[in-house]
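Here it is, the structure in full.
One protein chain is absent from this view; the other protein chains keep their places.
Chain naming follows the written order as A, B and C, and within any one chain the residues start at number 1.
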Amino acid sequence: MSTEDNSNRFSEVSRKFGITPEDYMLPARHMINLLNPDGSLRSDAEQGTEPGHEYPLPSPARLLEAYEALVVGRRVNDQNSALVRQGRMAVYPSSHGQEACQVAAALCLEDGDWLFPTYRDTVAVLTKGVAPMEVMTSFRGEWHCGYDPKAYNCAPMSTPLTTQLLHAVGVAHAAKLRGEQTVVVAMCGDGATSEGDFHEALNFAAVFKLPVIFFVQNNKYAISVPLAHQSAAPSLAHKAVGYGMAGERVDGNDLMALMAVMGRAVRLAREGSGPLLIEAHTYRMQAHTNADDDKRYREDSEVAEWVGKDPVIRMRAYLDDAGLLDEKVQGKITAHAEAVASTLRDGMNEEADTDPLQLFAHVYSEPTAQLREQRELLADELAREEA
Amino acid sequence: MSTEDNSNRFSEVSRKFGITPEDYMLPARHMINLLNPDGSLRSDAEQGTEPGHEYPLPSPARLLEAYEALVVGRRVNDQNSALVRQGRMAVYPSSHGQEACQVAAALCLEDGDWLFPTYRDTVAVLTKGVAPMEVMTSFRGEWHCGYDPKAYNCAPMSTPLTTQLLHAVGVAHAAKLRGEQTVVVAMCGDGATSEGDFHEALNFAAVFKLPVIFFVQNNKYAISVPLAHQSAAPSLAHKAVGYGMAGERVDGNDLMALMAVMGRAVRLAREGSGPLLIEAHTYRMQAHTNADDDKRYREDSEVAEWVGKDPVIRMRAYLDDAGLLDEKVQGKITAHAEAVASTLRDGMNEEADTDPLQLFAHVYSEPTAQLREQRELLADELAREEA
Amino acid sequence: MSTAATSELNPNVSKATASAAAQAAKANQPVTFGKALNTALADALTVDESVVIFGEDVGTLGGVFRITDGLTDRFGSERCFDTPLAESGIVGMAVGMAMNRMRPVIEMQFDAFAYPAFEQIASHVAKMRNRTQGRLPLPMVIRIPYAGGVGGVEHHCDSSEAYYAHTPGLKVFTPSSVADAYLMLREAIDSPDPVVFFEPKKLYWSKEAVDLAQLAQDYEARRTPGSEGKARIARAGSDATLITYGPSVSTALEAASLAAEEGLSLEVVDVRSIVPFDDETVGASVRKTGRAVVIAEAQGFASVASEIVARVQERCFHSLAAPVLRVTGMDIPYPAPTLEKFHLPSAERILDAVDQLQWEA
Partner (left out) sequence: MSTAATSELNPNVSKATASAAAQAAKANQPVTFGKALNTALADALTVDESVVIFGEDVGTLGGVFRITDGLTDRFGSERCFDTPLAESGIVGMAVGMAMNRMRPVIEMQFDAFAYPAFEQIASHVAKMRNRTQGRLPLPMVIRIPYAGGVGGVEHHCDSSEAYYAHTPGLKVFTPSSVADAYLMLREAIDSPDPVVFFEPKKLYWSKEAVDLAQLAQDYEARRTPGSEGKARIARAGSDATLITYGPSVSTALEAASLAAEEGLSLEVVDVRSIVPFDDETVGASVRKTGRAVVIAEAQGFASVASEIVARVQERCFHSLAAPVLRVTGMDIPYPAPTLEKFHLPSAERILDAVDQLQWEA
């Protein structure tokens, strides 16, 4: 690539939208928001639509599909939290309140596309199609990630913050070198944007013009640390221009807006417009994990404020009003959610995979002589215990 | 700090300039440039002055002081390259062509202020006041950095790219906590902006509102890698807005513009406006170091083009035309440069500090028992050799 | 270097207010390891105005393990504060603050999350003093909660001490008792050299009856023998020596108790200060017993345990009745909760190793 290539690419996109490349890269002045908290559609004027930031409404069928995933996601979050309280699961970082983001991240992708989730993105992983008990494996305290990333085109949920964004870039790069049209969604939180790997990933994606959508769930906290201690930028989406990619802010509790923005981002990326940075404004309704005590760092009133912006209620109200959701459909959706929840309850009653000799099986393609010795030692101990 | 604090700060600065905070943070559409390559002053129209990006001309006295440092810097660069060719110095990364940046970075600071240079910033370190032979210690292959950073408020020239930007942030933070008004200039190259520490340093500085000026010498190459492989951004200065700081581009071969831009940046930083990112456009006229072969990756014609933009010739022409530089003054300046060069030639003839037992003296405040043993071993060997 | 760290070593200490913070702790009440660390931090903040504490979630929250609990409230958000989420940033900023006359005490949230800071630690924290011929010392402490035994998930249980112990210029301490938690952290903060301070997280909630106020007074009055470069005989014995540190000290003590029931007298040496290392105490014990097992949680290959074995056999070869053996973690990624017990050195595994020390029948 060369400077000319890169500027050509941006002139093309920006010409398409009739704006300058810089304006294409800077986020719209206001975050993209299509539904009011009460579920009513915002008018164009309310949306403050700007050139280059117009987002067509997703189709009713698409919205219904997304709503179903949303309801399932909420149920899974709450079921998992219950399982943790009952001591049947070790730890769970709930995305309660952020389910619209989770659902949109997975649904905007096509089958061959890849998703790179974090520890909080259970619902996105589920929506991508991974079986519920497989997703939950690591939260049970098992030693592996539970699912086959290649079978689902879904990376293991990453704990070391933003390291996975670089893996996402690599997956996209490999696909591009083979001439494949793979789009990758790479997720992280607001706090994670401060890590060096965030910077390196966005820069690599931009320089190599890769179809990666960096999707930041800005839920206002990194454990106890509020956004203001994390960044002084006008918005996290303003980071995009510094890499030469487009940035956009979207209401992360507005499933309609998310589907629209993520849908367009995937389209642009697949057409070769390079990476994008999407910042979704949302809120983590529960503590960081069950081990955290959020009373130490935020007011109940702040949490209460966000109850009124709940993504599930908002979407349901819209669909109800639009006549898209009759009782029968809602019933089927609820049943689906209950079925997933009961799979989880049942699964957590079953024994986890705990063959200790497995510890040596996958460190290398074959155990080294050293590992074979260590395996022997443990096998001996186990044999003696049994005897 | 809180979001409000940060946005208040920016509203203040931007109000001062009568522009929006976002416009304060984005660089001017064109790089700041006050002198044409032939030394003539650019008109306001030519400069394309925009609100918030007006830069008053530095005083004649200031310009003369800077010009003297520029001439000395050029002479030092060329003397060092000669010493390397003669095998009297191990390695030298010359800043030939970039001396205007070097001089401005040091001269914009007051005595108590700190400079954080890289391996290429010999001339900036000299201009900050460090004695010539002390600066050159590490290039002779000695085991230490040569000068006392605290005596000069000048950090060791850093090799691991952008690591020093975080140290700069720490020095500024410590000063701020003690209520001191220290401003810090932290330098790096265009290639270095890709490193994770660059990101973390700019973000920390912005979040803690520290008076640090990140000064990037964009000399178009990182060893062999051209800028287009390093970044797809409209400019490196566009990275500023993503951290919530002001960014600006300046002609890095125009000493007048550099003094104006760096001078204003230091003033703003000292007043509490937070950090700034300044990108200076310049060119590395010689190979990366004497060990590099730049014919492998760039055309002679490209280098030749930049000969016409030489910062020394340009500044001299301006001063001549403005009647600020008579033969006597120029003679004194040349003599000064020659004196420094001869100090270097003489110094390089003297023996370097090579007491091997020094190797154990400063690893810790006192050698550990282990190091005492190892020191003994070496002392024994040396004694046997002598015997 | 092995005397108590004192206000002489650290010119910023204000003698007037010394030990005020520790006074609150009641004499001889059971106190947790975590509280001892917390008190050490509070006392250091009290007596030395150059001490600053920062890291991820160490402010309002008091740290995910509450080791910095209450410090922001008590000392203000300029003395104890949250940073953006970036470990290289935290360490790099600490380097700069130490260059400019502060004593940063920083927290890495978990062992594996210190890795992003590795370049700053290896290339600067460890080398700045040497690079500047002693002109830019970096008095700073990097606190790292480490090791397993708490059912932590991946990346939260690494024993990473070898990476730092292998890096010249760093000191590496790890306490295993409540009193040491207090004293060694005070000493680390007062050290003129950078210290990587490893806190065995499974001990955070362990309790001992320790009078922290008295410890503080003694420390500040220089009546406490220093721990830097000084191992500790955690249990005296005569038949074989168990050499260990940090989280494995309690396991070794358990093994020694079990062995005692069978009439075998095991000495347990708690290394405490990995760098600098106390060859004298360790060597004296092994020369006395003639047999040794080195125990550590970290994977064994190229580890601190390897080093101890190498040193002991170099120095005590002719006293040894058997090779020096190791009981360490397996050479595998740290396993998650369900399987960690198979990975960690256990009293049984230690006793098996002791059995192999070629006892005459």
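Just so it is clear, a contact is a pair of C-beta atoms (placed from the backbone, for glycine too) under 8 Å apart; a residue touches a chain by one contact, two chains touch by 3 or more.
Predicted model only: the values in this text are computed from it and were never measured.
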I'd like to know which visible chains would be in contact with the absent chain if the whole complex were considered. A, B, C
Residue in contact with the excluded chain [from C:Ala40, C:Ile53, C:Leu85 or C:Ala162]: C:Ala162
I'm checking contacts with the chain that's been left out. Which of C:Ala42, C:Leu61, C:Ala122 or C:Ala234 qualifies? C:Ala122
Cross-chain touch to the chain not pictured, restricted to C:Ser265, C:Ser306 or C:Ser346, is C:Ser306
So which bits of chain C touch the chain we can't see? 88, 112, 115-116, 118-119, 122-123, 126-127, 130-131, 154-155, 162-163, 165-166, 168-169, 275, 277, 298-299, 301-307, 309-310, 313-315, 317, 320, 322-326, 330-333
If you put the missing chain back, which residues of chain B would it touch? 90-91, 138-143, 159-161, 191-192, 194-197, 222-225, 229-231, 291-292, 296-297, 352-354, 356, 358-360, 363, 368, 370-371, 374, 378, 381
Touching residues on chain A - with respect to the absent chain: 114, 143-145, 148-150, 155-156, 160, 163, 165-175, 177, 196-197, 199-201, 203-204, 207, 361-366, 368-370
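Note that in this section only the chains that are shown with their structure count from here on.
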Busiest interface, judged by C-beta pairs in contact, is B-C
Shared-interface residues of chain C (touching two or more other chains) are 83-84, 86, 88-89, 116
For chain A, jot down the residues that touch at least 2 other chains. 194-197, 229-231
